[in-house]
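A selection of the complex's chains, in situ.
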Amino acid sequence: MSQPVRFALLGTGRIGQVHAASIHRSEDAVLTVAADAVVAGAERTVARYGGRATADPFAAIAADDVDAVVIASPTPTHVDLLSAALDAGKAVLCEKPIDLDITRVDAVRERARAAQQPVVLGFNRRFDPHFAELRRRVRAGEIGRLEHLAITSRDPEPPPAEYVAVSGGIFRDMTIHDFDTARSFVPEIVAVTAVGLRQFSEPIAAAGDFDAAVVTLVGSAGESVTITNSRHSAYGYDQRIEAFGPGGSLEVGNVTPTLVRASTGERSSTGEPYRRFFLERYREAYELELAAFVAAVRGEDTSANPSPGFEDGRAALLLADAADLSAREGRTVPVDLS
Amino acid sequence: MSQPVRFALLGTGRIGQVHAASIHRSEDAVLTVAADAVVAGAERTVARYGGRATADPFAAIAADDVDAVVIASPTPTHVDLLSAALDAGKAVLCEKPIDLDITRVDAVRERARAAQQPVVLGFNRRFDPHFAELRRRVRAGEIGRLEHLAITSRDPEPPPAEYVAVSGGIFRDMTIHDFDTARSFVPEIVAVTAVGLRQFSEPIAAAGDFDAAVVTLVGSAGESVTITNSRHSAYGYDQRIEAFGPGGSLEVGNVTPTLVRASTGERSSTGEPYRRFFLERYREAYELELAAFVAAVRGEDTSANPSPGFEDGRAALLLADAADLSAREGRTVPVDLS
């Protein structure tokens, strides 16, 4: 067996912990260094999972005993850290978004393209076993040519007002995941029509943002994709996909913790509440995402379910920008993702 | 078109009303006379659906303008009325059971066998569209040779104590329907193993009866049938069938009034309460039962889904007797239904 991939983890907050655990569980990965501006967080992480702690992410990237970098720090730091990792020739798994500003994204685009090592964007939903199996069956031709894709995506509750203010708006912060899901089925999107809504949140409206949205994408072969978003959902994280073609449909509904169902005098065949939010819903996806990254770094063939890359991160941001423009101007916006 | 079948309805209580409405809705049937010892009930019925009222069921049977008789009067009257109808050469649809005493049943058996007109037993569940379709697919060989049939049958709540006292016991009163359902799949039952239970009802225990039961039947080709009964069910009438063979399984679950499903913070994908009891659950079945009887009286071909006859009513009672014996003696009881 080859050597395990040696990781630097940049950022040890909530999502950083998810990646640290995935590295730990992998037989082919090891945590070498954890970096966090709040060095106590890095220290707690390495106490649990091994490796050394530092406050300096650039030192972590540059270290000789680091093969791969996971960027799980705040969004504004992504481009600089990614840039450093590219310069150092390290493999990178970067949390989304690359940045909220397309000009900053484009500034590193050529270097990302030229990279010899995998540059992977953290669109974890691509690795959800349910969605991945649906996509596999669509690609296998089970329903014929894909005509329509319906993505439903609702968060359980809105983020805090202070986060909303710096989030880049619903399309760049929330819908961006759905844009990537859309592109994992229909890579070439040519038009975006978005309707932004203010249905329940005064703080979000006060920030000039939308708390719900409906987006219609059109692909280069005439495919349609609808994305239905809301910033709240009483029944938990609402994450569903339905694909439709001339041969029929394939769908994935929401996930419950177990399959227990109850019937009483008031109701029949009642399921448990859906998994609450992304850490629960996409638990398996995060681990599979890291495993696929490790496999790519080790040079294994991952063509059956390739990881999303830099261009996917850029395309999702372009779609978010187009959706924002469409919603604000009330018109369909053509896009060119090439 | 031929003339409509002219009906005498004997008994205008709850189940009599169901049959009166079915006669009314049929394009091929007409109510000529309704008989009830409480003549006011008969009068209310004919005011709504037409025909004349009488207190004398034998006169109704004998009337020249009566082709067919529906016996919906109390169980102890069934054999005498059936006997009169057989003597008069009229077609008969008799509510189950024929009688609680097999010797009284056997006393009319030969005349029933010799009848030129249809003699049909009111095992309405045979006409339930869901169960009938499941049976059709089993017979079409979809799962191969039937190996196991699981019948779940629970009433929403126990009958009143005074009814329990004269009911003949759970096997003759309640399970008898399930025995007929079993025989609609596996006509030749050769052994009965029953476990009687006293789980919740003191009045039923005081009457020496069981409030729940588990029965295992074995067919002549080695098929097994389980019947699970209870005299109460918080979530409504529990009526399910599952058939199993070497090719797979077919099943019918409980029925809700509509398909509306709800998801909230406490639960997901919640259905409506199941249909409450037999009048709601088997509404379509009663109408189809009468339609099949009318078709038989008119000489149409009903071989695809034949109505249960006298022998079916007798066989169900024999199985009930055997189950009662099995439960009381703690042993498997062989039966011969021929």
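Which chain is which? They are A and B, in the order written, and residues in each are numbered from 1.
Please note the rule applied: a residue touches a chain if its C-beta (ideal position, glycine included) is under 8 Å from a C-beta of that chain, and two chains touch if they have at least 3 such contacts.
All of these numbers come straight from a predicted model, not from anything done at the bench.
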**Request:** Count every copy of the one sequence in the whole complex, not only the 2 placed here.
**Result:** 4
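Here is the rule we use: only the chains that are shown with their structure count from here on.
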**Request:** Report the inter-chain centroid distance for chain A and chain B in whole angstrom, where each centroid is the mean of the CA atoms.
**Result:** 58
**Request:** Write out the stretch or stretches of chain A touching chain B in their complex.
**Result:** 234-236, 254, 256, 262-274
